[in-house]
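The other protein chains are all here in position, but one chain of the complex has been omitted.
Chains: A and B, in written order; residue numbering restarts at 1 for each.
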Amino acid sequence: MIVKKKPEAFWWSLFGVGGTLAALLLPVHIFLLGIAGPLGWIEMPDQDTFRSVATHPIARIYFFCLISLSLFHWAHRFRHSLNDGLMLKHVEAYIIILCYGTAIAGTVLAGILVIII
Amino acid sequence: MEEKITLSVQRYLPEVDSKPFYQDYEVPLKKKWVILDALNYIKDDLDGTLSYRWSCRMGVCGSCGMMVNDRPTLTCESFLEEYAPGPIRIAPLEYFGIIRDLVVNTDDFIDKLKSAQPWLITDQEKPLSDGAYHQTPEEKEIYEPYSMCINCMLCYSACPIVGLEPTFVGPAAIALAQRYNYDSRDEGTDHRNEALTQEGGIYSCTLVGECSVVCPKGVDPAGAIQRYKGTAALRWWESVLMPWKES
Partner (left out) sequence: MKDSPEITKGEKIQYSRFKPEMYQPSMSLFWWTKRTPYLWFILRETTSLFVGMYAILMLIQLNALRRGAGSWEALIDWFQTPLSITLHTVIFLFVIFHSITWFMLTPKVIELRFRGKKIPDRLIIAGNIFFWMMISLAVILMII
């Protein structure tokens, strides 16, 4: 019965899980690869080492989940920010397509990348 | 000489002007006076045309809520002294239609409250001979904080979503629905789910969180709404992954 309703519960679940994953894992990723590495505080991994890490089955799943769910987290929150913060409720349908559409596209891309890497 | 404080009160007199305006009143800054006392003083001694709602003067009836310096406040609980030297800006509760001066239209709120069905629902009422519905102190403790709501609507005026989305059921109504969902004697969760998960239900809330901050009774509507989001999401996944469990 609930399934036939608008899938708000579904989007919210993805938002919640994505928000948790992003909160736990993104800071350390950004810090290591984006700040500490380039500033020379730690050594940047070369392509070979990093690739051998990233091709481990668990790493593939890890990257896929982290990227996809972070995108869904963004999509859901940004949709509400546009709706409420910028009062764009009247174009909600377009916002939904734009936000979740981008997240779905990113998920597909992440899926392809972690498979062929 | 007696100390004075200025109350800048928003007036709306539809027969005079189509827009609200502010009017200043000087009242004695007495130690034991709350804002409501000052308004009563204005009404009695300065300007009998001022309209506002109040009743119990002790934070129970929930009718004297107003915006005091842009914050939703029960005027019977806020002492003038805390706002000295003033001026204190008094306006009707935010996002509601204004009927006159500080009096707002509560029709919409009452309808939303009803849609959440905040009362005990049982599938089959027990015959009187079966005796009372029993409940342990532990079972009572779970819903008790939510039962403190006095319907003062301060949380509605604290919530921007109430202003932005006219269909949003709102903090108090959802908190009260949860008060009964959490009640061990209640069987009405499915009945309430309809109103709470449709458009304008829990998923309109983006957790600004101010409803819980302004509540004079320590109810946590923001928490009630988020927890219901979790429950509803679990139910959704259950109905997708285990459709045979659907009743």
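In the analysis below, contacts are C-beta pairs under 8 Å (C-beta built on N, C-alpha and C of every residue); 3 or more make two chains touch, one makes a residue touch a chain.
Owing to the predicted nature of the structure, the values given are computational and were not obtained by experimental measurement.
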item	value
Which residue of B:24, B:70 or B:238 touches the chain not shown here	B:70
Footprint left on chain A by the chain that the document does not show	16, 18-20, 22-35, 37-39, 42, 44-48, 50-51, 54, 63, 66-68, 70-71, 73-78, 80-81, 85-87, 106, 109-110, 113-114, 116-117
For chain B, residues in touch with the removed chain	12, 14-15, 18-20, 70-71, 94-95, 97-99, 105, 107, 138, 141, 160, 163-164, 206-210, 213, 220, 222-223, 226-227, 229-230
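To be clear about the criterion, only the chains that are shown with their structure count from here on.
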item	value
Cα-centroid distance, chain A relative to chain B, in whole angstrom	37
Interface residues, chain A side, partner chain B - complex	1-3, 5-10, 12-13, 16, 77, 80, 83-84, 87, 89
Chain B to chain A touching residues, read off their complex	160-161, 164-165, 193, 197-199, 203, 206, 229-230, 232-233, 235-237, 239-240, 246
